[in-house]
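Written below as structure tokens is the structure these notes are about.
A protein chain is absent from this complex, but the other protein chains hold their places.
Then we have chain A:
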């Protein structure tokens, strides 16, 4: 598995925001794109994930496992997204949240088993019917990662995923996330403004 950006440029109106940017992320590797706020790093992730605001113009290509993603709709790109907020759907239970991304063909009994296993892995066994609003910050962050992993992504995109966590929690959640990424060998693109969160190869934006 690999994720590659080739000559990616982003512009708003006629103003060049970013690029041209070339980078490649190998399986199990993390590449960090660092930049201050307004440098276009979140816009870059939106472009890669296929959710670029139409106000922006983009050039270049994104390849996943060598396949060009240009024109592929967001839901078929199989790129898992993690934001600074866990964004667990507030109208669904914790279990329903985790099951949301499990591919359609999986039979019901197996879906349930996968959710249970993921919850156990996140130290939250038996949390299926819980209201996501009742989870602690660390639990919600772990549940969000598990939801992404259950969707069987081919790569991960992390948008300042630890920015909202307090210092004590941060190290633990970070370790939890990167351990899982390493275990599954997922290519991971991380954007942040915080040097402390940087991981692996670091690319700096102007």
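A few notes on this one:
The criterion applied here is as follows: a residue touches a chain if its C-beta (ideal position, glycine included) is under 8 Å from a C-beta of that chain, and two chains touch if they have at least 3 such contacts; residues count from 1.
In this section, contacts and distances are computed from a predicted model.
For the chain of the complex excluded from view, the name given in UniProt is "Putative thiamine transport system permease protein" [choices: "RNA polymerase sigma factor", "Acetyl-CoA carboxylase biotin carboxyl carrier protein subunit", "cytochrome-c oxidase" or "Putative thiamine transport system permease protein"].
Within the complete assembly, A:46 is the residue of A:4, A:46, A:64 or A:145 that touches the hidden chain.
Here the missing chain is touched by one residue of A:4, A:34, A:62 or A:148, and it is A:148.
Interface note: of A:90, A:107 or A:195, the residue touching the hidden chain in the full complex is A:90. Seen from chain A, the chain kept out of the figure touches residues 46, 49-51, 53-55, 73-81, 83, 85, 87-91, 100-101, 103, 131-134, 147-148, 151, 153, 157.
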